[in-house]
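Excluded from the complex is one protein chain; the other protein chains are retained at their positions.
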Amino acid sequence: MTRLRLGMVGGGQGAFIGAVHRIASRIDDQWELVAGALSSDPGRARASAAELGIAPDRAYADYAEMARAEAARADGIDAVAIVTPNHMHAGPAVAFLRAGIPVICDKPLAARADEAEAIAKAVADTGTPFILTHNYTGYPLVRQARQMVADGDLGAIRVVQVEYAQDWLTEDVHNKQADWRTDPSRSGAGGCIGDIGTHAFNLAGFVTGLRTEAVAADLVAFVPGRQVDDNVHVMLRFEGGAKGMLWASQVAVGNENALRLRVHGTRGGLEWAQENPNRMLFTRFGEPTQVLTRAGAGANAAGQRHIRVPAGHPEGYLEGFATLYAEAAEIVRHRARGTQPPPEVLAPGLDEGLEGMRFIAACIASSQNGSAWTAM
Amino acid sequence: MTRLRLGMVGGGQGAFIGAVHRIASRIDDQWELVAGALSSDPGRARASAAELGIAPDRAYADYAEMARAEAARADGIDAVAIVTPNHMHAGPAVAFLRAGIPVICDKPLAARADEAEAIAKAVADTGTPFILTHNYTGYPLVRQARQMVADGDLGAIRVVQVEYAQDWLTEDVHNKQADWRTDPSRSGAGGCIGDIGTHAFNLAGFVTGLRTEAVAADLVAFVPGRQVDDNVHVMLRFEGGAKGMLWASQVAVGNENALRLRVHGTRGGLEWAQENPNRMLFTRFGEPTQVLTRAGAGANAAGQRHIRVPAGHPEGYLEGFATLYAEAAEIVRHRARGTQPPPEVLAPGLDEGLEGMRFIAACIASSQNGSAWTAM
Amino acid sequence: MTRLRLGMVGGGQGAFIGAVHRIASRIDDQWELVAGALSSDPGRARASAAELGIAPDRAYADYAEMARAEAARADGIDAVAIVTPNHMHAGPAVAFLRAGIPVICDKPLAARADEAEAIAKAVADTGTPFILTHNYTGYPLVRQARQMVADGDLGAIRVVQVEYAQDWLTEDVHNKQADWRTDPSRSGAGGCIGDIGTHAFNLAGFVTGLRTEAVAADLVAFVPGRQVDDNVHVMLRFEGGAKGMLWASQVAVGNENALRLRVHGTRGGLEWAQENPNRMLFTRFGEPTQVLTRAGAGANAAGQRHIRVPAGHPEGYLEGFATLYAEAAEIVRHRARGTQPPPEVLAPGLDEGLEGMRFIAACIASSQNGSAWTAM
Partner (left out) sequence: MTRLRLGMVGGGQGAFIGAVHRIASRIDDQWELVAGALSSDPGRARASAAELGIAPDRAYADYAEMARAEAARADGIDAVAIVTPNHMHAGPAVAFLRAGIPVICDKPLAARADEAEAIAKAVADTGTPFILTHNYTGYPLVRQARQMVADGDLGAIRVVQVEYAQDWLTEDVHNKQADWRTDPSRSGAGGCIGDIGTHAFNLAGFVTGLRTEAVAADLVAFVPGRQVDDNVHVMLRFEGGAKGMLWASQVAVGNENALRLRVHGTRGGLEWAQENPNRMLFTRFGEPTQVLTRAGAGANAAGQRHIRVPAGHPEGYLEGFATLYAEAAEIVRHRARGTQPPPEVLAPGLDEGLEGMRFIAACIASSQNGSAWTAM
């Protein structure tokens, strides 16, 4: 099987998430990075491309030109990864979608609603695949949990507690990563809620399969002078009557990247935490809690679909991310063959992106309106 | 030092919390149970008393008679423990307070506001000591945490996440313990919120020293036909701007008695969980997280005030409860001597009880009013 | 039911284990301390007794006198607790046994083999009950584990890994507790091996029901000048072919009181650790690991025999110790009635004490003989 050709927009020298995408794309040997508009600064774009082994004629300074040129090449890219700050998603996404090139886009979908709509329109107009890297859905146990809920192992879901706590913005820090995330013109109106709140929200929906109907939110910027929220409290109401809470914080001292999900139903409950992602607690009501391990005893089909090493050999963040690239590869290959990917191919896409945008908007609206319940 | 004489109202055969109070009272050898109105059924009161070694002439069937008789005896009780269901707190509490006998009362303060007010008036009128057994405040590390916050180890508090999850009411269970707790005429209007939500609320206030100004709550009874809430979601606003969330549930499958507190300030964060109460995580911002142990390296004075065994020898629920009895003994002995207990004597009392009642009322009101922020 | 009368030898002011015995004896309300030879210093014996509410005429300075006097009283003690340093066990044990008074003795049995033999002879001659407080056998989950092994839940046992790590003797510390434990004239020839190694050894035997046939040991005193071992490595061979390792250390920095047992058989494995004693991991081969909790789902009869509070309410060191006092009470009451305690009454006694003495001796001999396998 030959590798698919990948392009990248953003991710030049000094970027974090671009490097993650590149490693993730390599792990399962499905992709080869061959083109990029890695920076809007031409010199830096060139230098970054050279470092990554991209041929000079495919090192672009402008994503629009890249979309045109790659679409025109016989050996043009099979997909593009967009790893720019939030406010720079829509431009390249629309350009590549309209050029017929599948898009793998970092989350959240966009900084503003009109940008999100432009992406949605391009997807609707073209039918080009669009994948949003809510990468935590790539963890094997997260997928196992989703199937367990779908299989009824937990019964009817009642309570969903999800949280994502960090502490790196506890003080008024300034660096490349912090600056764009706390600048509403680049991140969008939401700070913490967009950056990590959407991950937590997506995870809860991915695992439970439940749509959120309304939120009551209390957003705050604790650090003096900060223009976007850095701590988010939300109560959730799901379709069918389940209830939940979501906490996201970037000022919770003692937390590095503590994404954690708990789901409780009429017959069972489960608990998973991203920082030790190879174990999950599961309890059937009235029985001892079980420690489920990645690929271990009792793993279901979804939990074993993308496994690279046996149980007890921890897989981590990069492998979970790689699973999205493996799914993207399958989607792209099916498209090339004119076939449909089977249902077990799971990749967040436009719907999840729009849902995330609605979540951000509803939380901000609720918070500005006395935490009133706000429909999504 | 001779033992103080303890009486008990409630706690007859088959009761849970009465037995806990009795063990707790014995651990530090400060109390001897000598009288009781252990049941409103005379035969059962007598039999229960006999089992506990209470002399027949001090086995009462009526708390009012007991208050009168014990107050009149030269060797009358030094304090009474009230361990009846919530709606039966006020009657005996008022009777003993007005008889000049200190009261150690189980929580919550009462089932209804008027009952709480009656107790408050009796305390105000008589000055008799009144101790409310929010027993989780007796854990050494909880006390250590309180002092750490007071000492500024966490800086200014920003975020308080507290939760108390159980699963024993996941189904429509019926037994002595379940029945009164789910019967509004005995438990009060709140179910889960009164039974365990008040513990969580009290713990957050005890450790942080912060008063809650307003709540936005979403209460629900998930089990069909249940007349009181069995799951509680609350957003909290504290004086000074800190924010929090409280989750209490009795239908969270996989949880036995999972009371857990996390506090995050400008300079530090901590995390404690009742089910493994001899360790606490503490992080100074920018430094590695520390594992603080009960009586271990770095324990402060509050954390070492009531220690029975060295670090590494786990103390549990009963020892924490016993600490409240040790504090009660000190209060009673000081009163007998006409002296004031020193400030390190910590025992929840009327104020905490009234605060808990306001919390229950505000949450119910908020929940019935679209989760609107409701002042306390 | 009236309380049994307890006497105590040792345990005067400043002692650690004496206070533990007293609390343990009170928790289940079966015992009342009424007599004591708390110190060999008469003044201190008197003062200690007064502090503990012991009547002056039952405050003895000499254990032999106490044994005589108490045996002669109509209201004499029902049992005596011996909580002196190791080299002071045999004297009082023999005196009380020969006076017909049951003995509850701290471990190890004695400092020297001849002392142990004297106790054994007194037990054999008199038939008086003798209980050795290997208190870790009192933990509910330890008892549950024992029954699980006996029930075949683990299949045939193959591997036993037991360890007991502390760090309080890492440096050349001097205080009351450290001094006698590192003085061979008081502790016996073994230091760490006697003080905590015997606990680990006893625990392994208690849970597995297997007799150790031979040991290969490597003992060392790491702290310069220390006269007894402070770190112990032992390989074990059990009857029937199982094998094991035992590590005991008092210089393992980072450990407070880390007693831990793992047992692996043909069909299952389990793991328990004293510092968080309310949970135990159990795995049936090929199935997910289960988290068994004290008194929780799946608890067997042995694990529920002595339970004071429901699952999720942690019981600790003192409650485990109290269980030995509860068993002792049952043994003493049966003796008074002339009946036999039922088989579920579990209390370590002379056999375990002698086995522990043989273990100490065999380890020391092996270590001095190039770690050669040494029969027990």
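Per-chain residue numbering starts at 1, and chain names A, B and C are given in the order in which the chains are listed.
Keep in mind that, in the parts below, contacts are C-beta pairs under 8 Å (C-beta built on N, C-alpha and C of every residue); 3 or more make two chains touch, one makes a residue touch a chain.
These numbers were taken from a predicted model, which means no experiment stands behind them.
The residue from A:274, A:290 or A:323 that touches the chain not shown here is A:274.
The chain that is not drawn here is touched, among residues A:124, A:156, A:173 or A:309, by A:309. Considering A:125, A:151, A:179 or A:256, the position touching the chain not shown turns out to be A:256 (whole complex). Among C:19, C:150, C:178 or C:245, only C:245 touches the chain that is left out of the view. Among C:255, C:278, C:293 or C:323, only C:255 touches the chain that is left out of the view. Seen from chain C, the chain kept out of the figure touches residues 154, 158-159, 161, 163, 167, 170-171, 216, 218, 220, 222, 231, 233, 235, 237, 243-245, 247, 249, 251-255, 262, 264-271, 281-285, 289, 370-373.
Contact residues of chain A toward the unshown chain are 1-3, 16, 19-20, 22-23, 26-29, 51-53, 166, 255-258, 274-278, 293, 296, 308-319. Where chain B meets the omitted chain, the residues involved are 281-282, 286-293, 296-298.
Rule of thumb we're sticking to: only the chains that are shown with their structure count from here on.
Across the assembly, the mean Cα position most removed from that of chain A is the one of C. With centres defined as mean CA coordinates, chain B is found 43 Å away from chain A. For chain A, the set of residues touching two or more other chains reads 281-282, 289.
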